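Here the complex is missing one protein chain, while the rest keep their positions.
Labels run A, B and C following the written order; every chain starts at residue 1.
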Amino acid sequence: MTAYPKATRKLRLGFVGGGNGGLVGEWHARGVHLSNRWDIVAGALSSDPVKAKESAKDWFIAPERSYADAVSMAKAEAARPDGIDAVAICTPNHLHHSAAKAFLAAGIDVICDKPLTNEINEAVELVDLQKKTGLVFGVTHPYAAHMMVRQAKAIIARGDIGEVRQVHVEYLQEWVASADGEFSKGALWRQDRAKVGRSSIVGDIGTHAFHLASFVTGLAISEVRADFHTCTPQRPVEDTAFLNLRYGNGAQGTMILTQVAPGNFCGLRLRVFGSTGGLMWDQEKQEYLHLSRFGKAEEVQVRAQPGVMLPEAARMTHLPAGHSEAISDAWGNLYTEFAIAIDARRHGRTLPAGLLDYPTVVDGARGVFFVHATADSHEAGGVWRPCWFTP
Amino acid sequence: MTAYPKATRKLRLGFVGGGNGGLVGEWHARGVHLSNRWDIVAGALSSDPVKAKESAKDWFIAPERSYADAVSMAKAEAARPDGIDAVAICTPNHLHHSAAKAFLAAGIDVICDKPLTNEINEAVELVDLQKKTGLVFGVTHPYAAHMMVRQAKAIIARGDIGEVRQVHVEYLQEWVASADGEFSKGALWRQDRAKVGRSSIVGDIGTHAFHLASFVTGLAISEVRADFHTCTPQRPVEDTAFLNLRYGNGAQGTMILTQVAPGNFCGLRLRVFGSTGGLMWDQEKQEYLHLSRFGKAEEVQVRAQPGVMLPEAARMTHLPAGHSEAISDAWGNLYTEFAIAIDARRHGRTLPAGLLDYPTVVDGARGVFFVHATADSHEAGGVWRPCWFTP
Amino acid sequence: MTAYPKATRKLRLGFVGGGNGGLVGEWHARGVHLSNRWDIVAGALSSDPVKAKESAKDWFIAPERSYADAVSMAKAEAARPDGIDAVAICTPNHLHHSAAKAFLAAGIDVICDKPLTNEINEAVELVDLQKKTGLVFGVTHPYAAHMMVRQAKAIIARGDIGEVRQVHVEYLQEWVASADGEFSKGALWRQDRAKVGRSSIVGDIGTHAFHLASFVTGLAISEVRADFHTCTPQRPVEDTAFLNLRYGNGAQGTMILTQVAPGNFCGLRLRVFGSTGGLMWDQEKQEYLHLSRFGKAEEVQVRAQPGVMLPEAARMTHLPAGHSEAISDAWGNLYTEFAIAIDARRHGRTLPAGLLDYPTVVDGARGVFFVHATADSHEAGGVWRPCWFTP
Partner (left out) sequence: MTAYPKATRKLRLGFVGGGNGGLVGEWHARGVHLSNRWDIVAGALSSDPVKAKESAKDWFIAPERSYADAVSMAKAEAARPDGIDAVAICTPNHLHHSAAKAFLAAGIDVICDKPLTNEINEAVELVDLQKKTGLVFGVTHPYAAHMMVRQAKAIIARGDIGEVRQVHVEYLQEWVASADGEFSKGALWRQDRAKVGRSSIVGDIGTHAFHLASFVTGLAISEVRADFHTCTPQRPVEDTAFLNLRYGNGAQGTMILTQVAPGNFCGLRLRVFGSTGGLMWDQEKQEYLHLSRFGKAEEVQVRAQPGVMLPEAARMTHLPAGHSEAISDAWGNLYTEFAIAIDARRHGRTLPAGLLDYPTVVDGARGVFFVHATADSHEAGGVWRPCWFTP
């Protein structure tokens, strides 16, 4: 049912980071597998050489293509006739920049987890390098690759809810609150200011919420004002942020981010109110888009429902309505779009305008600017700060 | 099933305002009727004498007890041997103060709609008068009289979610956005700054949200910071407010208020996150209370469910679980509690501590302080302002 | 907001049964109070004289109008110049017939709980008596008096879902399963075949489901086939029934009735599927009607939503959308319709066709025929039986 163009061949993919049974690698890998457009053939899967080797075996990577680090991997793979077409970078945040730089330098297309970098100058450098090299540079905000998010974007773009006037987005989790217990191992490095950068919470989940709000509305987010809170007293860094946002068209918004809200797992919810209607999408119930228009009953649009999907969404249908496509499928769409873009670039083909809509290095850089703006605002007592990056 | 004490006799109630088929009077009246503890026997139901007379007839009030205004009604009823036991004030806001004052002066117990007054000094004066006279003075925040809100309060008081750390409350409506259309008549006076006081939106629905948050958590709300917005450009006053709140125990919170959110009718939703659990209540699905605790599945408590209700809630059971009690029933509870309090005062009986939990003149005054604090904050560019009133 | 005609005076109502804090009386009384069209002035509230007297006092009934039984009450009230206009009969089922007969004979309008009678000949006799006397005879199926059920009926009548082809209705409760515990007192008499008639479960909740299905679809239910089950082994009577139904137009249906389904309180749910659409209504979430049409997103209609309600439903709006009207409000509608009918009859006025749509003695008799048909079918091994009564 999907209307994506077919692959001409399977592309060769390498991973930097992602090994050891970690969650980030698992997510990327599920997308890679589902897209069925990639073979994973190389990796620097861990900074620990033993774990790197073990993980490579688990991933069915040949031992000679399991590397100690990103730089040597970039060099070696670039030299092979069957070298990787692209690299997926899933390391901790502070290592994204150097890895991405190495692969761009080697002429290899890059797929990078978010936040793009910890520092602004690093982000800008990657934007410049991508521009100079012309390579594909994708950033993994998977929510925007779910069919119903594309549907939401298309609905707003058509004007079905009128002029956008309010945007409310929240991302609520609980896991940091329980970090002394059994579910907590992943929480530890996020308590170290040196590693998390300017804001743990905004970098981790705020960048997703920020991207989603901007992606769906098609609007720049011009200014932000932020209060950070540490609701779990024993924590050294913020676990909660309340933000107010100003959008490029004059719309106003809020953003609530917290990782200490018991009963919430990945509660990313978006509500957009316009002059004639509103819509709501909840990541945890991702199959449904709620559309309201004045004087009409609320519509509950179901993914892939016949007669309801707009073309921008319909092309990523894999399963009929009633059988959920979820986060694995969204990752699959993301890796499909990356593959199509890279396949086209490598074969010198031009794609129809508007066929792909994946997050780029510029979107990644916007996330980095956003993290810094929120931290600046908070430190200045909650004053308004500009937060939008225009390359 | 209710465990409220029985009435010794039906009390006599008068209304100031509420006639003409208006919504406010209908709500009060439904509570009065359902409680079955009152006879409505007098009224100054409208400032328009013709409408006052017509409304009195519709309400089965004898013509000689239909009055032109609150002051003459207070005087005349106080002089009758069968005069009213209490008055319900449902006028527009700016008339609350003078009416309440007149009835307090006449020794008649008062039930008043919110916001208590438009001005702070008026509110303080009513607090003082109530104290001096010892009369019952109830304010009508009906949400707090729903069984599941009482259950929520009792759960938090027992410590079931630990120390309260975050409180998020929102009240979303759509009707102001459509005010040029057919649903809009009620919107007109709310566009007149002279009538609405410092904030249309905060006075109208913000006071409910404020009372609910404080009532359920048992916490003072010490400071507020506010941004007002006018999302419908043609409106002369704010239709939206985004607030940040600081609670007395150090908890942090947000409040989103808007009347221009298409698809939202009376979307009052409360979420409280504590150190070990969280809870959620949605006014539009008022029968359900969602309780989460770390490491346990979410509990969905249903109103009146056997084995689940705590005593503070259980005493207001009228119907078994599965048959909803809604806003009419909550108004009925409110008027039941008012009746019990007034009946006891008039007969010199002392009620068991904790039997009643209705909003008082002090709660009403707190709402007025809150409205002013939010307007002060907004006008000063969103700075923090103290907002709690302690008599 | 309601468009019902105004009352010319309050009508005088008497109760037979309903005292002692029982649930049935509470429900009727809430409807009576909310409608604000009745004064309760007489009663034979209990067969136990002490309880009758106590209950009368609680209900503010004058001692001389508290009667020992229905027959003496009918006679005495008929003789008073200020005698009751109507009687509400809330006794156990086997006493409905004799009470109703007495009041009809005395020229007093009758409102009777369901099932109308235990025996078919009794039901037919009441139908005949009503016809002969021309008195109003209402039967209390309150679900059909909820605004969204009226909306559902109007939607189908307009043809919005095409020809009705399938009707699925279920009514699931849990309370009988726990009848050895604290919630069980009401369960005891329902275990006595002599008192419950041919079927405990069908008489108690099946008649509601049957009426609802026929009311909303506008269709006769021509045949039934039934299996009764006793899922709680220690019970002497059936607690569960699975039915198949044939509708007058050839549509097919199912009905699941059980009172031993843990987690279900009053789970009355109706789904109707037509040739071009379908709809769903759940009594426990009574504010919402779900309407689906081929090739369109599901509509969630909210009670009283501007622009959405059809006239047949709109006239019973009391509160705006977002503030639920629930079972108390539906009982209020029922007693409002009874009052309008009785007021008109007593004053010789003719009402506009289609203004009222309350269940009559014929609907009550259909319920009795249905109970017998299901029991006949079950006892014969689940064969098809005709079940529709045409007077």
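Methods note: contacts are C-beta pairs under 8 Å (C-beta built on N, C-alpha and C of every residue); 3 or more make two chains touch, one makes a residue touch a chain.
All of these numbers come straight from a predicted model, not from anything done at the bench.
For the chain missing from the display, the contacting residue among C:T258, C:Q301 or C:T374 is C:T258, taking the whole complex into account. Across the entire complex, the residue among A:A56, A:V302, A:M316 or A:C387 in touch with the chain not shown is A:V302. Touching the chain that is not shown, out of B:T140, B:S200 or B:Q301: B:Q301 (per the contact rule at the top).
Here the missing chain is touched by one residue of A:E287, A:E312 or A:D363, and it is A:E287. Looking at chain C, the residues touching the absent chain are 161, 165-166, 168, 174, 177-178, 181, 225, 227, 229, 231-232, 240, 242, 244, 251-252, 254, 256, 258, 260-264, 271, 273-280, 290-295, 298, 382.
Annotation for chain B: contacts to the undisplayed chain at residues 291, 294-302, 305-308.
Residue-level contact of chain A with the missing chain is found at 1, 6, 9-10, 21, 23, 26-27, 29-30, 33-34, 36, 58, 60, 173, 175, 178, 181-183, 264-267, 283-287, 302, 305-307, 318-329, 332.
The definition used in the following text is that only the chains that are shown with their structure count from here on.
Taking the mean Cα position of each chain as its centre, A sits at the greatest distance from chain C. Once the centre of each chain is set as its mean CA position, chain A and chain C turn out to be 55 Å apart.
Mean C-alpha positions place chain A and chain B at a centre distance of 44 Å.
In chain A, the residues touching two or more other chains are 291, 294-295, 298.
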